[in-house]
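All remarks here apply to the structure that follows.
Just one protein chain is left out here, and the rest sit where they should.
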Amino acid sequence: MLEAVNLSKSFYYGLFQRNKNDAVKNVSFKIKKGETLCLLGESGCGKTTAGMMIAGLIKPTSGMVLYRKENIFKYRPKELKKFRTRLQIIFQDPDTVLNPRWIIEKSLSEPLRIHGLANGKESRDRIMELIETVGLSHEHLNRYPFELSGGQLQRIILARALLLKPDFIVADEPTSSLDVSVQAQILTIFKELQKKFQLSCLFITHDLHVARCIADRIAVMYKGTMLEEGNAEDIFSNPVHPYTRGLLDSLIIPDPEAVHPLDSNIPITSDRNYTGCKYKELCDYREQICEEKEPVLKK
Amino acid sequence: MGKIIIQRLVISILVMLAASFLSYFFLYMAPGDPAVSIIKSQTGREPTQAEIEIFRENRNLNIPLLDNITIWFGMLSKGDLGISVRTGEPVLHEFKDRFGATFLLAVISLVLAVLIAFPLGVLAATRPGSVVDHVTRVIGLGILSIPEFWLGLMLMVLFSLTLKWLPSFGYGTIYHFILPTVTLSTGMSALLMRLMRASMLEVLNLDYIKMARSKGLNRPLIIWKHAFRNALIPVITIIGTQFGHLLAGTIIIETVFSWPGIGKYLVDSIYARDYPVIQGFVFIIAAMFVVINLLVDLSYAYLDPRIRFEQGRN
Amino acid sequence: MSKKIFPKNRLLIFGLFLLTLLIMVSLLASYVAPFDPNYVEVENRLNRPGGKNILGTDGYGRDIFSRIVFGARFSLSLAVLVVLINLCIGVFIGTASGFFGGAVDELTMRLVDILLAFPNIIFALLVIGILGPSIPNLVFALVALGWTNYARITRGLVLSLKEQDFIISIKAIGGGDFYIITRHVIPSIIPFLVVLATLNMGHMIMSIAALSFLGLGVQIPTPEWGSMLSEGKQFIFTHPHVIISPGLAIIIAVFAFNLLGDGLRDVLDPRTKEIIKT
Partner (left out) sequence: MESVLKIKDLSVNFNSKDGIVKAANNLNLTIYSGEILGLIGETGSGKTVLGQAIIKILPQTARVTGEIWYGNRNILALGEEEMNKIRGKEIALIFQNPSSSLNPSLKIGEQIAETVQKHQGLNKKEAWEKAEAILSQVGMPPRFAHYYPHQYSGGMRQRAMVAICLACQPLFYIADEPTRGLDVTVQNQIAGLLNSIIKNGKGQRSMLLITHDISVAAALTDSMAIMYAGEIVEYGPTREVFKNPLHPYSKGLLNSHPAKGLKPIKGFSPSLINLPEGCKFFSRCSRAEKDCQKEVPMFGRKGGKHIVRCFYA
């Protein structure tokens, strides 16, 4: 369905663009129809940049994104516009995704207007149908974004994303700014809709609990590189990479009976570019080879 | 930090080059033959063809624009800004002789404005919605609506003509300073007060002020150490950009009070079409302006450690 | 809360009232003014206010009130003209440069930096000093630098808008650049531009008056506030009324725009989202 091939993105900054920052480096994965791949990582690991490249919103420095075997960065404008109806993106902060000066209905019908599909009643019917699917009612249509809560807005955004009948969704931390109970609502709706419309999904999150609920497969990212990829269950039951293991160990679970290995030591890491494995500074298994070479993904 | 200085220096040099280029460019675009108008304004009669030719030769008006600019830059690099047509003195001398008076006027006015504006702005911000706040707000807005030169004239009428307390124009004693500086600093202080108030209000609502309160620090310490310092940063930048405004104000105020500074001289030169002076003065003023902006950037960096340690992002 | 907002709105309404009054006066100048502003009557020169000349007469015996009324037409329309030209140039350049970025942005912004480094009035003095005083030259002098501020602010607004999720999401839906700029970007920055232009109006009125006062703007026989002051300057110690009333006229006009701009800024502040709706 969709494939990322050696995606890399570097940002250049400083006087005369001397400094280089590899936000994403050689990231590859495949997503099948109806499948959810979870891109898991901490803040600043490049997962959002990767998601934006998949959605065709940022051009990669090298590598390509294949959608149905076609490189989306080679699309002509018309094909790109068509692609925009096939792939939709959902953002982290629902408060900022809708034009604050427009009522909900206007924002909702915008995709139809852009693609010339809006025909009065038909468009309205489709909107009504979707708005009920996500658990809201027509009374919300005449409101302004600031009058709705984050959970309600995220439902609206979900409805808008589905309006063009896409087959792929990039969801960038769609619930991380929401409360737990609202998160449960949104994730439940999301899962239902995904089944109903046979959606493939790239789900970006930092939350291991959420990843576990939603993912078929998980890819773990750290400082721009992919460290581990596999079936969700395998990753949780048998993590191979030391970083993934550390991440799972430090996870606090909502159970007061459990033993929580709280660790108040802080490691201080440097941000500089260096050779070798990105995780070597924090790794308990560090050896000489980690200093010299950057490991590649292996089965 | 070093990066910022380099960037600013490059811009500064460009500004000055642009300033001199522009002044030359406009000179060439001037209506009629400058030679004719200048000689006419000097002698008061129609110049003869020979006079015009000599003048052109002397002023390098016969050679093309670009060559002329090259010559001017050549002179510039030796610190030579040419000779005033009106007085026959070197432009640089004329400038030096008058700069002190203008500088004093500008600096005293600025200091006065800051002394009035900062406490008032802080006071208004710490009591939002109070009588002080409303009064300063409306009065500030009102003062900003008064043209400086008119205010100067009115003060002159009131204090020199009616009350006979102060000299109406001239330069020399401390009394001569009072009216011009008061005129200049009035508008400036209204502006700075409003800026200070807005900036302070914004800072006082930030989380770190709550944090400072939760540490048990007393109010003066919170206001001056935690809030004021951070509120100052945007105000300082404005002061920098306002320096141009201040210079402009000085020019007009000097004309009103017959203040022997660069402003009055510049305006007189414009009346007399004394091109070398116009050109030279604009160049020097642009240069001064650039230096001030540079200083503002530096003080900005001093006040805001986030900039001081900026390693370069974008 | 309502108590705090009330005086602000009251000021805004007062500003609006003053402005409407000014516009009415300048539109209906020939009905409002009791005399021909240029009618010279030497035997009636320098009359004190009162009597048949409400604000007295000037050095040529012309009726000051009539001249102020006609001056309103002149001062306001000139300022509006300059502000509108600046606004159009600035918004066009600012939007293009902010939205598309790249080398064009880099170049225009360096140019703006350079031009902004010039004090406005000094630049105007230079231009007019060399090109000679005339109204087209005055407009040119005020536009040559005036647009830069609009361009800089527009660019800043567009840059921050461009990074906002709601713009990126339209892009992701398939909205083209032109669509995004005209339907989302420009409408979002209009409130800021309205405030900016309103406050700038006051500034322009003062700049024009100042240049005219120096004899470098609108030339003398024309009834314009600045040139009236310039003419009246010589009578300051004998007949101050000649310069008091034109000055007050400038203050009232500038104050009206300042009140309006200041009030609008409070009302249109994006942080008070609730208000934008109404």
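Letters A, B and C mark the chains as written, and numbering starts fresh at 1 in each.
We adopt the following convention: a residue touches a chain if its C-beta (ideal position, glycine included) is under 8 Å from a C-beta of that chain, and two chains touch if they have at least 3 such contacts.
Remember, it's a predicted structure, so these values are computed and weren't measured experimentally.
Within the whole complex, the absent chain has one touching residue among B:52, B:138 or B:217, and that is B:217.
Only one residue in the set A:128, A:252 or A:289 touches the chain that does not appear here, and it is A:252. When the full complex is taken into account, the listed residue touching the unshown chain is A:151, out of A:63, A:94 or A:151.
In the full complex, chain A makes contact with the omitted chain through residues 42-43, 149-152, 179-185, 187-188, 206-210, 212-213, 246-247, 250-258, 260-266, 268. With the whole complex as reference, residues 206-208, 210-219, 221, 225-226, 229-230, 233, 303-306, 309 of chain B touch the missing chain.
FYI, only the chains that are shown with their structure count from here on.
The distance from the centre of chain A to the centre of chain C, each centre being the mean of the chain's C-alpha atoms, comes to 49 Å. Per-chain CA centroids place chain A at a distance of 53 Å from chain B.
Annotation: 21 Å between the Cα-based centres of chain B and chain C. The touching residues of chain A, counted against chain C in their complex, run 55, 57, 80-81, 84-85, 87-89, 91, 93, 96-101, 110-111, 114-115, 144, 146, 157, 160, 164. Of all residues in chain C, only 164-166, 168-176, 179, 184, 187-188, 270, 273-274, 276-277 touch chain A in the complex they form.
Across the complex, chain C is touched by residues 11-12, 14-15, 18-19, 22-23, 26-27, 29-31, 128-129, 134, 138, 141-142, 144-150, 153-154, 156-157, 161, 168, 241, 244-245, 247-248, 251-252, 255, 266-267, 269-271, 273, 275, 278, 282, 285-286, 289-290, 293 of chain B.
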